[in-house]
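What you see is the complex with one protein chain gone and the rest in place.
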Amino acid sequence: MELQTLSIADRLASPDAEVRRLAVIDLPYSDEDDIVPLLLPRLQDSDATVRTEAVRALEGYEDAEVVEALAPMLLDPDAEVRTAVGLVLSELKESASAAPLIPFLSGHSAEVRMLALRAVRALRVDAAFAPAMDALKDADAGVRREAVGVLGYLRRAEAIGALAEIAARDPDHEVRRIAIGAIGYSSEVSVLPALTRALSDVSWMVRDEAAQTLGKLRLGLAIPELMRAMQDDYWQVRVKAARSLGLLKATAALPSLMEALAHPIGNLRKEAAIALGEIADPRAIPALEKALDDADPDVRKLSRLALTAISLAQK
Amino acid sequence: MKRIDLEFDLVVIGGGTGGPMAAVKAKEKNPKLRVLLIDKANVKRSGAISMGMDGLNNAVIPGHATPEQYVKEITIANDGIVDQEAVMAYAANSFDMINELDRWGVKFEKDETGDYAVRKVHHLGSYVLPMPEGHHMKKILYRQLKKARVEVTNRVVVTRVLTGANGEVAAVMGFDCRTADIYVIRTRAAVISTGAAGRIGLPASGYLMGTYENPTNCGDGHAMAYHAGASLANLECFQINPLIKDYNGPACAYVTGPFGGFTANSKGERFIECDYWSGQMMMEFHNELEGGNGPVFLKLDHLAEETIQEIETILHTNERPSRGRFHEKRGNDYRSQMVEMHISEIGFCSGHSASGIHINARGETSVPGLYAAGDCASVPHNYMLGAFVYGRICGENAAEYCAERPLVDYDAGAAAAEEARILAPLGRTDGLTPFQIEYKTRRLVNDYLQPPKITRKYEIALRRFDEIREDTACMMAGNPHELMRAMEAHSIIDCAEMAARASLFRTESRWGLYHYYVDHPERDDDNWFCHTLLSKGADGRMTLAKKAIEPYVVPIDEEERTAYQRLRVARSAEAA
Partner (left out) sequence: MTLAATPTQVPVQVDNDKCIAEKGCTVCVDVCPLDVLAIDMLTRKAFMKFDECWYCLPCETDCPTGAVSVSIPYLLR
């Protein structure tokens, strides 16, 4: 086929936009060793579909010139190009790549701010801190979500207050949920009020996240609140609370966990059996022995494992 | 067709998962090496993860699990028949590999502070790490191949590894499946990463390529290792999986389990105790299926709408995206009914069970200069991450090996014989088609080798396989594509015979359904607490030997062992 006998460089320069686009798609799998210099000019292609493919093909090539060329394309007139740019920028890994992105963290459209915030998150650069703190007040919930994400990754002590505030008051439940997860970098006791308050959030997803984060942080002081969460209307929240109580080796939670061993939801009985094994207190033996007759084989198995863990711990 | 002679330092055979990693790591170790990655498909979309993967099943991440804990679990899950040092080599390098893949752009699920979001799914430790956008995996690997300047050759089917005067790797041979050009590639070392042997049996649908494994993975690597003189380990430990009936894709209890989904019998009751894939689980599955409580189903219809939506998103975008389309045609809706499941055809796949080309903790086979990684090699329960880790181990060690070895001459007689063998079907204008040879072999595998294993049936199978081998003398191919199928048919017959001979050798039962031998129904640790090794004997026929289990590096506490034993016997005790 004559078109395939053309060199990739010739195809990239074809007057036919479709041929140029195909050449860009083929380039990463061609014999060309160094594809970046061939792709950069195509970012300026007059055809948006060619630009989109060129952006996608540059994913994972984190040279300074690539990032500098891609960042301004967050303002490309074509929506598909902008989406591709956002995705590729969100794959960046090196903190050195952040500089060209900083100007897009504020101003511009909500979409641009959101994509730029998402792109700097994993780079964990100090320069993103102030813009992210500002963006917590953004009118757009999507922007606030990404801002919270940036602060969670940055893990700076001075953001805890602001994140706690967002977790308590943001009108968007997904923003609140992410904020609760984001607090999970600080095991300071000061985060405790925010997390325990979140255990009573109106959204069960927020409560679920809070129950999980308390376990991740091993915040023993939260054991009473987690025990209350074992009465949550949503069994999903109870499962997370049981998981955290197990991780915390919360002997005080024995009664509520043993009670959960008889709950109608199998997943909760399973989690309770695991937690009782982790706590390894012999007082749980009768309840676990009863669970050996559970209708759910998984519960029976995990109860047997928990009983073994208890007997090993007593040695 | 012409003959193409090439020369490299290292040839990696198979560009799926472990292969690209081996090639990249060999180049990183020594950028001067000439490394060739060769695949009979196109590396862009080849192998078991051509459409990606939805998560890691065996991530050993500090804070969630320890390498020692992992080695213990794998030891017990494999009834003690493991080379612990080799399992430990995986476990100790698992976290580094995850971090490297993360840097390469693989997206693992993380929490809101950037820590890996590890899930606990019914093991002692927590090993499950979801990959929400795992469908980009191959693109990421290809990018690394390019950055490392690995040479890639697609659509060349490697059929044999040729050896030199001392039995060491000297060259690999194969042919182009579009032109039938013969390739002879001299090399100092080779890595086999050809995946599972997943085309030995016939799927329930009867559609030849409707296999659980990517059908390109038909045991070429197992066959070429055998013919090169390498040993293969524990081949009687088959891979058999629980699948969606007819569709033959995984039912993914792993994915749905954490959301509350489970495998149920026809009454909608949970019956499986051991819910990570193992021979024990398959035994329970088989008993339920055959014991009057079948069919067996995947039950999700009790879950909340948002949970089902999340499950659908994961299951229908990664690994097997056609799953949604299958359900649609059948009118299956997870919300309203259970989805019928079935048992897969047999195969060899260390990713899920424990059989394959025998390697040690350095990835070395018994042939000098020959390495193997991933589903085709013998390290048990390796899954995708294990293929990556062993790809790295093989790549680095092979790079070291070939830096100090000269190219040696291959046996010219063997090369001529192989060229004649490859081209023979093209020279015939009449005869049996590769399809006929393959279909019949695989049908006989189902008839006679699918467990429960019975000596008499296995003996009949071996006789019939011999007949088919004779029939291959009149196999014809009308074009290079059919020639590929013809050569694959040879690999399939080799693997079928290996499966039969290895099974007859181990006169006990072990690993649940994988080696449930009706004539020897009990586990016999006194005589069979050992590996079995199959290799080519001096007479050119398959020969089997026992190999002692290597000393454990992580001792297993007696009480822990009993705890697991109790898990296994609990069911039969209940029945009694």
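So that you can tell them apart, the chains are marked A and B in the order they are listed, and the count of residues begins at 1 in each.
Keep this in mind: a residue touches a chain if its C-beta (ideal position, glycine included) is under 8 Å from a C-beta of that chain, and two chains touch if they have at least 3 such contacts.
Just so you know, these numbers come straight off a predicted model, no measurement behind them.
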Chains in view that touch the one left out, judged over the entire complex: A, B
Among B:E68, B:D246 or B:E550, residue touching the chain not depicted: B:D246
Full-complex contact with the absent chain, from B:L208, B:L407 or B:C530: B:L208
Which of B:T194, B:T216, B:S378 or B:T532 contacts the chain that the document leaves out: B:T216
Touching residue (missing chain; options B:K2, B:K267 or B:K329): B:K329
Sole residue of B:T17, B:S46 or B:T441 that reaches the chain not shown, by the stated touch rule: B:S46
Absent chain, residues of chain B that touch it: 41-42, 44-47, 50-51, 154-155, 177-178, 205-211, 214-216, 246-248, 320-322, 325-326, 329-330, 429-430, 433, 481, 484-485
Interface residues of chain A (partner: the chain not displayed): 1, 3-4, 6, 11, 16, 18-19, 21-23, 25-26, 29, 53
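Note that in this section only the chains that are shown with their structure count from here on.
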Computed distance of Cα centres, chain B from chain A, in Å: 32
Touching residues (chain side chain A, partner chain B) in the complex: 28-29, 33, 35, 59-61, 91, 93, 121-122, 124, 148-149, 152-153, 155, 178-182, 184-185, 216, 243, 266-267, 274, 295-298, 300-302, 304-305, 308, 311-312
Sites on chain B touched by chain A in the complex: 42, 44, 103-105, 111-115, 120, 122, 124, 139-140, 142-143, 146, 149, 260, 262, 269-275, 557, 559-560, 563, 566-567, 570-571
